[in-house]
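So that we are looking at the same thing, I have put the structure below in structure tokens.
Note that one protein chain is taken out, while the other chains of the complex remain in position.
Chain IDs A and B follow the sequence of writing; residue 1 opens each chain.
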Amino acid sequence: MSVTSAVSSDYNSGVSNVPIEHQFNPYSDNGGTVLGIAGEDFAILAGDTRHTTGYSINSRYEPKVFSVGDELLITANGFAADGDALVKRFRNQLKWYHFDHKKNLTIKSAARFIQHLLYGKRFFPYYVHTIIAGLDEEGKGAVYSFDPVGSYEREQCRAGGGAASLIMPFLDNQVNFKNQMDPDSNGTAKKELKYLKLDEVISLVRDAFSSATERHINVGDGLEILIVTKDGVRTEYYPLKKD
Amino acid sequence: MAGLSFDNHQRNQFLSAKGFGSPKATSTGTTIVGVKFEGGVVIAADTRATSGPIVADKNCEKLHRLSPTIWCAGAGTAADTEMVTQLIGSNLELHAMSTERKPRVVTALTMLKQHLFKYQGHIGAYLIVGGVDPTGAHLFSIHAHGSTDIGFYQSLGSGSLAAMAVLESNWKEGLTKEEAMKLCTEAIEAGIWNDLGSGSNVDLCVMEVGKDAQLYRNYLKPNVREAKVKSYKFARGTTAVLKESIYNLVDIEETVVPMEVDTEA
Partner (left out) sequence: MNGINVDINHLKKGEVNLGTSIMAVKFDGGVILGADSRTTTGAYIANRVTDKLTQVHGTVWCCRSGSAADTQAVADIVKYHLELYEAQHGAPPTTKIAASLFQELCYNNKDALTAGIICAGYDDKEKGAIYSIPIGGSIHKQEYAIAGSGSTFIYGYCNKNFKSNMTRDETVEFIKTSLSQAIKWDGSSGGVIRMVVLTASGVERLVFYPEDYVNA
């Protein structure tokens, strides 16, 4: 028995009888937002600590930015189980790198390796936005960001996760001085780029996250900032709103 | 034409079949509650309005007036709760004038449920109706499809489970006004903290038999935004000047005309 619609027009695509399909969905979104900024002689990687599914909070403190050794910071934001799996694999492989080569992994090599981890699952991807931070061979701050299947780029700053679209334009303006002119030029010359100091960067990160918390429901509870300098890795924690 | 227009229905179906999604309505992914007490009823709501994961309004009003002594808390599609409440509010006043009687809560309830049933759930309004009338104090809830429930305490919205957990554990018979207000506040707070669709402040409305209804807008404000660390005041001259042109739209002229003054009179 066929079921067809009584009236047909240019707009009408016709009634169809599609059987209801049930499928296992291997992915979910655990919310949260992350942010990495490179300075002249430091780099930071920050993330909120709220872990969600749908309208529910699973945890108000579930760290997702990790110091994995060799002055390297890593985060993989999106589907938390995939993020954890990726970081776990990276840690494991880093250990073997030390056994095999008896030297530290540079951030440049770490980035290229993560590309291979991600692309290795090209047709069943890790549902994550990955960012790593550290110091390069010259001691300058470095941030690399990746798409879910391994395309990557070194950047001065990058926001990832749910509120990335809220934070990234703010960073463009405050870190790379986009759309800002030199006040003394009377609005004719671009404001000159300069490295921000660590305390300035931390202020920016705190304001970025407290603002994202105001307008994004998956962001909140706590902000954990990991800072890498030549002296090692340091962690700072600031509470965020819990509603 | 009276009523809703469905002129664009076919076109929009065609558009969404082609992959252009329909516009997202602001939903009050909400927590709303109502509790009866000795000689009255109190209803309450949070103040967050969302559009997907984005907070559309941090301090919106979800408590609506149907009549001076009958108020209604709304969850679901923001526009629907607002419009259905205004429509029934108007009709209730006209009805009160023609019958020369104070409007009753059951009248509001019947008008709301019959209107919502007519639209078969397409008007996404989920309401808690509370109020006082010559008959006494009343509390009801209405779902979008037109079904109604009655009870001493009610909760609706995405935070209704969190709120109901509080109501089921702390409600008791014969609450005082103050106890009912406290219970409502705690139930809404449970939604604010534990439901991502709810947040910001608590609005409250107390309706007591023989008294005017009292609206407590922002009865509790547990989510005041902390001060920003940095100032983002831009120095004068930061904005790029792309073009400068000055138009003289008005010519200002000053002319003095000497007047002859009659001095003879």
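The working rule: contacts are C-beta pairs under 8 Å (C-beta built on N, C-alpha and C of every residue); 3 or more make two chains touch, one makes a residue touch a chain.
Because the structure is predicted, anything quoted here is derived from the model rather than measured.
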| item | value |
| --- | --- |
| Selected from B:16, B:86, B:120 or B:176 as touching the chain missing from the view | B:120 |
| Which residue of B:144, B:187 or B:207 touches the chain not shown here | B:144 |
| Selected residue (touches chain absent from view) among B:15, B:161 or B:209 | B:161 |
| For chain B, the residues touching the chain missing from this view | 110, 113-114, 116-117, 120-121, 143-151, 161 |
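Keep this in mind: only the chains that are shown with their structure count from here on.
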| item | value |
| --- | --- |
| Computed distance of Cα centres, chain B from chain A, in Å | 36 |
| Touching residues on chain B, where the partner in the complex is chain A | 10-11, 13-14, 17, 29, 48, 50, 53-55, 58, 158, 192-200, 222-223, 225-226, 228-230, 232, 234-241 |
| Chain A residues touching chain B - in the complex, by the definition given at the top | 9-13, 31, 52, 54-57, 162, 174, 179-188, 191, 200, 203-204, 206-207, 210-211, 214-218, 241-243 |
